[in-house]
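Only a single protein chain was left out; the remaining protein chains are all shown in position.
Labels for the chains are A and B, by order of writing; each one numbers its residues from 1.
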Amino acid sequence: MTTASVAASTQQDQRLQLLRVLGPGHVWALGVGIVLVGEYMGWNFSVGKGGMIAGLVACWLAGLLYTCVAMIDSEVTSTVAAAGGQYAQAKHIVGPLMAFNVGLFLVMAYTMLEAANAITVGFLLDAVAGMQGHSGLDQQPFIILTVMFLAWLNYRGVLATLTFNFVITAIAFVAIIVLFLSVQLGASAVQLDFSAITSEPLPYGWLGIIAALHFGLWYYLGIEGTCQAAEEVRSPARSLPYGTMAGIITLLMAATMTWYVCSGLIPWEYLGQAGTPLFDAARVTGNSGLMVLLFIGTIFSTLASANGCINDASRAWFSMGRDRYLPTWFGAVHPHHRTPYRSIVFLVPIALIFALGAPLDQVITFSILSGLLGYTFMTFNMIMFRRKWPLGSIKRGYVHPFHPLPAILLLVLCSATYFAVFLGYGTQLIAMMCFYIIASLWFHFWRYRFVRRGDQFTMPWPRPQAY
Amino acid sequence: MDFWNFLEYAAWALSVGFGAYLLIDLARIDSTYDNDLLTSSREGEIELTQERHQI
Partner (left out) sequence: MAYQPPKQGLVGQIVDVFVLLMLTVGALYIPLYLGLAGAAKTPAPIDNPTWEALGQNATEQQQWAALGITDPAAASDIITARFDYSFSWMALIVMTILVVGYFVLVVRLSDREYRDVIEERFGGRR
């Protein structure tokens, strides 16, 4: 659409909306794009925390957790199609204060993850410069450029942003498959070796498996971000469940292949502390083609992730502004590009504060914890959703099977993960709980007075049961 | 002054460029259009036009 025609159409109806242009492929790209970076770095700390077997068990347990998340989310979001995603779900199902908290979880989880990605880009370029004999590269300009460029892309329109994400995510995913197949076909100079599984099965015992769950989340963290596209998808009731499910299937395959190749090629003690495990695995094969491919894969996956994070965090911030949970100034849509442009610009310096000022593991833990709080919310959200609007009372785009088993399973796995985070990062957990408690009190006793009560409920649903 | 130093300066320059674009465009849009129009988006309008919740 040309700028002139957009301007003309906005003058006719005098209402600006986000542009509804996305298909299921873009939803897949948004979900998998944010997450796939977890395969390229981060997941391997789970091997360090519990050994090789614990790494695999954590990979599958976390996979189970996220399958529950994807099913629950698909059902609710195919019904509540709004840009805030889980924020809008909470607002309709649990209540305003919960919604404010969920909005904060989303913005924190994604902004922190974006910062972590930008830090990684700087780190990788420094490593490559080091390999070429240039030591002491200044990482700052590259970190800033990553954030600025992606913010600019997001500002200019959602279709280009997510099409870009689709391409680079697909390349990064194919890189993992190529590595797996080449190693299977004998392209590696060194054989796969799994002897540590028998010689040192569980170096930390069973506790190690629970501890490994902390970083096991990394294989999939962020797949729930598909919901934030709800207002920009052509057919939310169909595309969102489809894109989300395809995404989780992609990730389950990628995660298992990644574990297999990396555990086979890298001694687990090294793997447990490696910065870029898939790239290291390619180095062990001694094949320079694979090395280049996996380097590109690593860069692309970090960019895709940061890009998706900007998209999601700004949607959540925008939705909160629109409802006056935050100043209404943020609830603006760009008249030409149809993006929440003020939120995008506002979140740039925030991401930079974290990317330039805080150590990587802190930022990551903050992100994981915000995500975890969000998953805990989904469990009782789902149960309340089925209670207040039982099947048959409203039209659902997708109905997930075995309710309430997935919700209960999710709650059990979340509790185990809280304990895993507590082993080692207990102080952060407590600091963050204090943060959310203070923020909640601030909202309830101060900020909520500026919110219009009835206007928050925007879905054309019947009255909830028992209210 | 090798290739990597050059890249550092290029990255600084590009960052400033993108940042300036964002700020200038934001200022331009905010001064051209009425704030009520810009913040006229409402949640749930898709639902009203696209989805039917009656069964």
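The rule is simple: a contact is a pair of C-beta atoms (placed from the backbone, for glycine too) under 8 Å apart; a residue touches a chain by one contact, two chains touch by 3 or more.
Please read all numbers here as calculations on a predicted model, not as lab measurements.
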- prompt: If the full complex is used, which shown chains touch the chain that is missing here?
  reply: A
Task: Return the single residue from A:R324, A:H337 or A:H400 that touches the missing chain.
output: A:R324
Query: Which of A:V158, A:A230, A:A246 or A:L265 touches the chain that is not shown?
result: A:L265
Field: Positions on chain A where the hidden chain makes contact
entry: 48-49, 94-99, 101, 108, 189-191, 193, 195-196, 199-200, 203-204, 207-208, 211, 265-267, 269-270, 273, 280, 283-286, 324, 326-327, 329, 350, 353-354, 357-359, 361-363, 366, 376-377, 380, 418-419, 422-440, 442, 444, 447-454, 456-457, 463-464, 467
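Following the convention adopted for this analysis, only the chains that are shown with their structure count from here on.
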Query: Can you list the residues on chain A that touch chain B in the complex?
result: 10, 14-18, 20, 81-84, 88, 129, 132, 134, 137-138, 141-142, 144-145, 148-149, 151-152, 155, 231, 235-237, 319, 322-323, 328-329, 331-335, 341-342, 344-345, 348, 392-395, 458-462
Message: Under the stated contact criterion, what part of chain B meets chain A in this complex?
response: 2-4, 8-9, 11-12, 14-15, 18-19, 21-23, 25-26, 29, 33, 35, 37-48, 50-55
